[in-house]
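Structure in structure tokens, see below.
With one protein chain held back, the other chains of the complex are shown just where they sit.
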Amino acid sequence: MLRAAGVWRFFGDFPALRDVSLEAGPGDCVALLGPNGAGKTTLLKLLARLATPQKGTLTLPPRERTGYLGHGLGLYEEFSARENLRFWSELYGAPPALVDAWLERVDLSHVANAPVRQFSRGMRQRVALGRAFLHQPDLLLLDEPFTGLDERSVSLLQQVLRETLERKGTIILSSHQIPEVMALATKVIRLDRGRLQ
Amino acid sequence: MREKLIYALGIVAALYLVRNLYVMLLQLPDELAQGPIYRIFYFHLPGYFTGATCFFLGGVFSILYLVTRKWKWDSLAVSVTEVGLPFAAMNLITGMIWGRIIWGIWWTWDPRLTAALISALIYAGYLMLRKAIPDPTERAKNSAVMAIFAFTSVIFTYKSNEWFRTQHPAPVLSLRTGGGTIEPAMEWMLFHNWMALLMLAALFIAIRWNQEERRREIESLRREALAY
Partner (left out) sequence: MIAQLWRIARKDLHSELRTKEALNAALSLTVVLLLLFSFAFDPVADEGKQWSGGLLWLVYSFAGALIVNRGFARELTNDCLEALRASPVSASALFMGKTLAAFLILLGVELIALIPFSVFYDAGFGGHWATLAAVLALTTWGVTVVGTMFSALTVNLHLRELMLPVLVYPMLIPALVAAIEITRGLISGTAFDPVWFRLLISFDIIFTALALMLAEVVLVE
């Protein structure tokens, strides 16, 4: 389902990723650990097709079946929660009913038409999670998703991850928060200075 | 070894140029209608050809970079464009001097002159864009795309004489007109000077390319040192 073989990624002559290989299948939850600057974000970007490796091969599911949550939330401040999710779900081909269902689930239905600009951080995170998850992706890529989440959002995220695994989806996530992640991880990968440990 | 070649090329180019200047200034007769100033043509046209060749190569190397993603093509692309710009400037300035003497004006907004000026501005913009992007991959990629866009301006300048009514003199080379518009000795001189300028350009490009490769190496070493 997902495979990286001998992947190298350079910035100029500087190798951010060196000879990285990994494989993950349905139901796998891969925890990507390592110090800052190790290349976790770079690897996730490659898996999200945001960048291409200079060496090595990648076998990935199509974009419509992938969900990506990077450091930025990917929300338009001037649009409402509903408008944001409608826009993103349309791009991924998900039915609009799912948008209202999600807003209901995360308890934001009552403010669904207010611009995101007015939302608190926790509220935005709940909307952003919807953006990555709504279309029920086969592959979910998350870059430090637990960082800065309030309690409620942490348990929401864990629920979402569990559901994805139950659906036989694949998850790759990087984190510094070990306990939350270890509860779900089926594989652990450690990166240091671009190399697998 | 490479350095010896560069020195050798430099000496040959210098000698060739001196020989050309001698012939140009002392041996060839004045042109009938224009008087002595016509000799500037020996720098005006070859300057244009050299500059245009450099820009063309810049486009080619940019495409090669985008296809192969090998850094050497990016280094060559910037070297070639940086060297081409002064030759384009030579073309514009010698043209202006000639225009001042023959037409009495430094500049006129006619299609060919305007197109040549715009072309130079666009390539100056290319160099500015490169300076403004810190990440090497993004810099190489984006400037390669800009170089491809920029090359349309070179084609436009070349064709502007054909497509628009222009004040600029019509072509005189036998290649274009089939002969009879220019004295053979003069045409040869034109060719010789173009060769001399090309050699100079090759020399500068070699030096600049070398420098660019070193700069790249230093940049990545710096990045590696600061990374962890």
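In this document, chain identifiers A and B correspond to the written order of the chains, with residue numbering beginning at 1 in each.
Note that a contact is a pair of C-beta atoms (placed from the backbone, for glycine too) under 8 Å apart; a residue touches a chain by one contact, two chains touch by 3 or more.
Remember, it's a predicted structure, so these values are computed and weren't measured experimentally.
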Seminar exercise, completed: In the full complex, the chain left out is in contact with A, B
Seminar exercise, completed: Touch with the missing chain holds, among B:L9, B:I37, B:I133 or B:M195, for B:I133
Seminar exercise, completed: Touching the hidden chain, out of B:L66, B:I97 or B:I182, is B:L66
For this session: Return the single residue from B:L5, B:I118 or B:L221 that touches the missing chain.
Result: B:I118
For this session: Identify the residues of subunit A touching the omitted chain, counting contacts across the whole complex.
Result: 45, 48-52, 62-64, 66, 68, 70-79, 83, 87-88, 90-93, 131
Exercise. Given the full complex, what residues of subunit B touch the hidden partner chain?
Worked result: 66, 114-115, 118, 121-122, 125, 128-129, 132-133, 137-138, 141-142, 144-146, 148-150, 152-153, 156, 163-164
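Everything that follows uses one rule, which is that only the chains that are shown with their structure count from here on.
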Exercise. Tell me, which parts of subunit B touch subunit A in their complex?
Worked result: 69, 71, 135-137, 216-217, 219-221, 223-224, 227-228
For this session: Please give the residue numbers of subunit A that touch subunit B in the complex, ascending.
Result: 10-14, 37, 54, 193
